[in-house]
Structures are given as C-alpha cells and as structure tokens.
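Notes for the one structure printed next.
Only one protein chain is missing from this complex, and each of the others stays in its spot.
After this line comes chain A, so read on.
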C-alpha cells in the first residue's frame, strides 16, 4: 500500500478485509450506509441514534451487526484523518482506493465528503480549546436614585453579567460600569471586531 493522505501510522490489518466486504454491497446499500455514517459525523452526540440506524441497516440487509460495526470502524478512519488534515475529496478518494475500495464506491464517498466537509470542519474548529469562553452576557442599566450618603443622586449605572465557561463549569461574573466606561468599552469592542474581520 502506498503512502496514505489521511494518516502516517500503519493501517490495521483488518481494514483491507473490511474494504473487500464493503465492495460486496450493492450501490444502493453502500449509499444508505454512507448516509448513516455522515449523519453521525455531522451530529457526533447522537450515538444512540447511530447505533439504532446501524442495527436497522444490518437487519434489513441480512448482515450480522458485529462484522458491520468492524467495517464501519474501518471506514471512519478515513474521514476522521481527512478532517484533521484538511484533505480534499480527491485525496479521500485516492486513500479509499489505496485501501482496497472499488473506484465507484470511493468516488461516491468522496462526493459525500465534499458536500459535508464545511459542516464537519466547523464542528472540528468548534471543538478547539477555548480558555474561559464567554458564553452569554446579560445586562441592565438604571438610575441610582439615592444612597445613604447622598439623598438624591440621579446617576446612571450599567451592570453586566458575563457567563464564562471555566473548564466544564459555568461561572457568573458581575461587573458595574459607569457611562463613560461603557462608551469606552463599546468603542474598544468595535475595534476588536474590525481587527477580527481583517484576519478572517
């Protein structure tokens, strides 16, 4: 087997056997299986649903579930590696062919990869580490009417509640700003936006 695009590590031996079994599926069956796989890849939290759909596929096509799961494990190696390395659909196709999948099926899968890759890329970027991610911001502003030191005040205050994700927990941070501080804050945030946009 030549150099693969999706991985530099040696591929498990079972993979060529699994590809051979895949080639035995009809075009229709392969297309259904591919659909199930991509639905899982684009919604990786839906594990239960994925397993149910796999089991339904196995029953309908009279394939045993055990071997099917192994086949699926082998197939998934390629899109996972491809996502990490930003591979093109031609590279994905070439890798499947190198692993032993028929040209027709490899081309089909690569097509589906092309269609789904923006969603998948966005998901992978979303999983990238973020430190103290800002999740939400709530605010209120009002007028201070009086205090124990000043009977009548009449100054404006602005209170922000920032919801920050620290590790797995959410933490609330409360801050008060005066009006000049608010305008300065807004001005700085607009500068950040300009900066971010120039780098996008």
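One rule holds in what follows: contacts are C-beta pairs under 8 Å (C-beta built on N, C-alpha and C of every residue); 3 or more make two chains touch, one makes a residue touch a chain; residues count from 1.
What we mean here is this: contacts and distances are computed from a predicted model.
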| item | value |
| --- | --- |
| Name per UniProt, for the chain absent here [options: "Regulator of G protein signaling 11", "COMD9 protein", "Phosphatidylinositol glycan anchor biosynthesis class T" or "snRNA-activating protein complex subunit 3"] | "COMD9 protein" |
| Residue among A:14, A:115 or A:173 touching the omitted chain | A:173 |
| Contact partner of the left-out chain, one of A:23, A:42 or A:121 | A:121 |
| Missing-chain contacts mapped onto chain A | 83-86, 121, 124-125, 127-135, 137, 139, 141, 144, 147-153, 155-159, 162, 164, 173-177, 179, 181-183, 185-186, 188-190, 192-193, 195-197, 199-200 |
